[in-house]
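To start, the structure under review is shown below, and the notes come after it.
With one protein chain withheld, the remaining protein chains of the complex are depicted in position.
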Amino acid sequence: MTKYNQLKVVHVRHYKANYVSLTLSYDNQMEIPMPGQFFMLKPHNTLLGRPISVHNFFRILKKGYIEFLFKIVGKGTKNLSELKRGDYVSLWGPIGNSFPTFENKKTAILVAGGRGIAPLFFLATKLFEKRYEIHFFYGVKKSEELIHILRLRNMSNKLFISTEDGKRGKKGLITDLFKSAINTYTSSLKDNLLFHDQGNNAVCYVCGPDIMMEKVCEVSLSHKIKTYISLESHIACGSGVCLGCTVESTGGQLFHVCKEGPVFDAEEIYCK
Amino acid sequence: MTKYNQLKVVHVRHYKANYVSLTLSYDNQMEIPMPGQFFMLKPHNTLLGRPISVHNFFRILKKGYIEFLFKIVGKGTKNLSELKRGDYVSLWGPIGNSFPTFENKKTAILVAGGRGIAPLFFLATKLFEKRYEIHFFYGVKKSEELIHILRLRNMSNKLFISTEDGKRGKKGLITDLFKSAINTYTSSLKDNLLFHDQGNNAVCYVCGPDIMMEKVCEVSLSHKIKTYISLESHIACGSGVCLGCTVESTGGQLFHVCKEGPVFDAEEIYCK
Amino acid sequence: MNELKVDISTLRLKNPIMSASGTFGFGYEFMEYYDTSVLGAIVCKGISKEPRRGNYGNRIAEIDGGIINSIGLENPGISEFLEKILPMIKTINTAYIVNILGSDLDEYLYLAEKLSELPRVDAIEVNISCPNVKAGGLSFGKDINLIKDLTRRLRDIFPKPIIIKVSPDLPYIEIAKICRNEGIDAITCINTIQSLLIDVEKKTFFFNNLYGGLSGPAIKPIALRVVYQVAKEVGIPVIGCGGIMSYKDAVEFFMAGATAVQIGTANFTNPLSAYEILKDLMSYLEKNKIHSVSELRIW
Partner (left out) sequence: MNELKVDISTLRLKNPIMSASGTFGFGYEFMEYYDTSVLGAIVCKGISKEPRRGNYGNRIAEIDGGIINSIGLENPGISEFLEKILPMIKTINTAYIVNILGSDLDEYLYLAEKLSELPRVDAIEVNISCPNVKAGGLSFGKDINLIKDLTRRLRDIFPKPIIIKVSPDLPYIEIAKICRNEGIDAITCINTIQSLLIDVEKKTFFFNNLYGGLSGPAIKPIALRVVYQVAKEVGIPVIGCGGIMSYKDAVEFFMAGATAVQIGTANFTNPLSAYEILKDLMSYLEKNKIHSVSELRIW
C-alpha cells in the first residue's frame, strides 16, 4: 500500500464560480477511497498540503481514476487550479473515515451547501449503486455554482435546489428549504417512505458551511434522523501527528478531523 | 518622470540554453534607458526584484519598446520567464550609470561572456549608430548559448567567437582569444586602427563573469586601453537606500553597484 | 486625513506610517518615486560619530519569506550628515527622526548632543539592537545597567522625543520598563533578528561578519508578539515594525497595540510601498468608519 504518491493529471475542468475539477490517474497500490475521505494535495507555492475530499472514483478498463472538485479560495487552491493535463500532483491519502451506510436504512437525505457538493456527490453515486432512495438538498449562493444538476437529478428520487440569487430552484437558504420540506414530509406525508418508523429508516448526510450544518442538524436531529456531517478544520499534516485539526463539540470535547473525522455523528458534535 | 511602473509584455522569446527575451511596451513618461543601465524586474514569487540590464530600446511609430535578455538561473528568472504576452511586469528604472562614449575614441572593443551579451549588444547598436569601429569578442560555454550572431556580425568590423565546446568559433575561453588577438594586433599590426596612439583611440567594454572580466582587464589595461566593466552584486532595492550592493576594488574600496555602477572604470576596481 | 494624526508624546505626526531606518536612505532617494513628505515621519539610516564603511563581502540575501542583511551600519558619520545631508532634506515636509548607533555610551551621548539643538530633527531613534556590528548593537543592548545609564543620560541631554529600538534578541520587556521609568517616549519593536547564513556550495559563512539580521514577512508574527507585550505589559507607546508589506499588516500592528508603524523591507519589494500602505490604510479606515488607528486596538 502506498499512501504518498505523485499522480498524473488526466483532466482539468474549469466550471463557473471558480470551481475546478481535477481528475488524476490513480495508482492501484493505493487504497480505494470511500465517500467522505479526503486527500492532502500539495500546491507548489505553499508549505502545507490542502485537504480536498474525494469527489469521484471510477474505473475505465480496470484503470482507476480519482476526481477532486474544489473551489478557488486562496493561494493553494489557486495554484492547484493551474495544473495542466500531464502534470504531476503530490498527494497523500485517502485520509479519515467515511460516511457510514447501513443495510437497514435505505433512505438517504443528502444536504449539500456550496462546495459541500464535493463529497456528497461521490456519496450519492455510491448510494445510488446500492439502490438507496435519495433525497438530495443542494443550496448555493449564486446559481452559477450549481454543479452536476443533471446527474444529481438522475440519481435522486427528489432533488431540492435553493439559490440565494433565486435564479434557479427556490430562492433562499437550503436550511429553510430543508426545514420546510422535512416538516411537510413529517406532517402531511406521514406514510412517506422517508419517515415511517419515525425516521429510523432514514439517514441524513450533511456537508457545507458550519452554520448551515448546524441548522440542518437541528432539524434532522429533532426528527430523530440519524445524521452524519463532514467537518472542516485547519489541516496541517493529514497524518495524525500534528494535532492541529481539532474541532469542538458543543459540550467542549475536542475531535481531530483527520483522525476521528472528517465524518462525525451529528449527535457527537451538537449534543454534548 | 515615472520610475516605478507596470509595463505590458508585448513579446516573449525563448532561446536555447535557457535564455529568454522579454519585450515590453515602454511608457514615454519614463526616462530613456542608456546602454549599461538596468531595471529591477519584480517576479511574483520573490520578495526582491531582480536586476536585468537593458538589452535593447527601440521605437516603432514613435512608441517605445524595451527589451530584456536574461538567463534562467533561479526562481526569480524562472518566474519572469513564465510571463506571457499581455501580462504586466512591475519594474523600476532605469538604474545606474551607463557605458561612457567619447567623441575622440571611435574604436570600440566589446568583450562579452555568457549573459554579458545582454548589455553589450545594446551598447553595440548605439556605437554602430555613432559609426564606431566595433571589435566584438563573444564567448560562451556551449555554442547553443550564442545569440544575435548575425546582427553582431553586421554591426562589427570584426567578430571573435569562442565556445568551450568548440562547436562554433574558436574552442576555448574568450579571455585567451582576446589575449592572443590583442597581442597580434599590438605586435604585428601596429598600424591597425585599433592601436595607433598606443591604444588611446580605443575603448574597451567588458561584461561577463567576474573572473573573465578580471582577465580581460589585465590584458587591456596592460595595453593602456581605457576599459569599462559592468559589475554584478546582490541588488536588493535598486534605489540606493539599502547599501547592500557593494563590490570591492582590489585596494579594498567599496562601491555600490546601483549608485556608482553598474559600469566602472576598470582601473578603479582592479588597480588600487 | 485629520483622524490619521498620532502623537509620539510631544511629536505630532500627520499619520502613523514611517519609514524604517536603513531601508529608506535619508528620505530624498525615494523622491524619484513619490513625494516622501506624505509619510508621517522619515527615519533615516543609522548614523554614528565617525563615518563607517560597513561590512565587506556579501551584504544581503533573500530567503523564504524574508531577507537577511549584514550592511554593518555603513554611514557618512554625524558631521557629514549635518553638513551635507540635513540641507538636502530641508524641503521634505514631514517629521524627521534620526536613527543613531554608538559603539559605546559616550558615542550615543555625543550623537544625541549634536542632534539636540537642530530644528529639523524632530526625534531620535536609538538603535541598541543591530545584530551585525561588532560593538554597539546587541551586545550593548543586553547590558541592562548600561541601558539604564544610557536612557537616563539621553533624557538629560535630548529634549525632544527619544525612541529606543529593540529586538526579540534582547530582554525587551526589561528594557521597555527601564525606558518607561526613565521617561523615554516610545519603543520601536522590532529590529532585525540575528541570523546565520551558510553558503553550502562554498562551505563558508555567507557574510564576512558572520551574522546578518532577518527582516520581512517571516518576522511579522514575532514582531507582533513583541509589540503586544511591550504595549500591553509595559504600557509605553510602541512603534511597530517588522514584515509590514501591506495595509493589512499595518492594521494587525495597530490591533496588537502599536501607536505608529514603520515600513522596512517592503520598500525593496516595491519602492512605492510606504505610500501605498498609507493610501490603502486611509481607505480602510474610511470604509470601516474608524476615526483613529488607536480604535483598532483589540485589547
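Labels for the chains are A, B and C, by order of writing; each one numbers its residues from 1.
The working rule: a contact is a pair of C-beta atoms (placed from the backbone, for glycine too) under 8 Å apart; a residue touches a chain by one contact, two chains touch by 3 or more.
Please read these numbers as outputs of a predicted model, since none were measured by experiment.
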Partners of the unshown chain among those that are drawn: A, C
Given A:F70, A:W92 or A:Y138, the one touching the chain that is not displayed: A:W92
Listed residues C:G25, C:G102, C:P217 or C:P271, member touching the removed chain: C:P217
Absent chain, residues of subunit C that touch it: 63-66, 68, 168-169, 193-198, 200, 203-205, 211-212, 214, 217-222, 224-225, 227-228, 248, 251-252, 255-256, 298
Footprint left on subunit A by the chain that the document does not show: 1, 3-4, 42, 46-49, 90, 92, 234, 236-237, 239-246, 248, 252, 254
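Convention: only the chains that are shown with their structure count from here on.
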Overall pattern in which the protein chains touch one another (line/ring/star/complete/other): other
Most remote chain, CA-based centroid, reference being subunit B: A
Identity of the most central chain, Cα criterion: C
Chains linked by the largest number of contacting C-beta pairs: B-C
Whole-Å gap between the CA centroids of subunit B and subunit C: 37
Centroid spacing, where centroids are CA-atom means, of subunit A and subunit B in whole angstrom: 58
Distance from the mean Cα position of subunit C to that of subunit A, given in whole angstrom: 50
For subunit B, residues contacting two or more additional chains: none
Touching two or more other chains - residues of subunit C: none
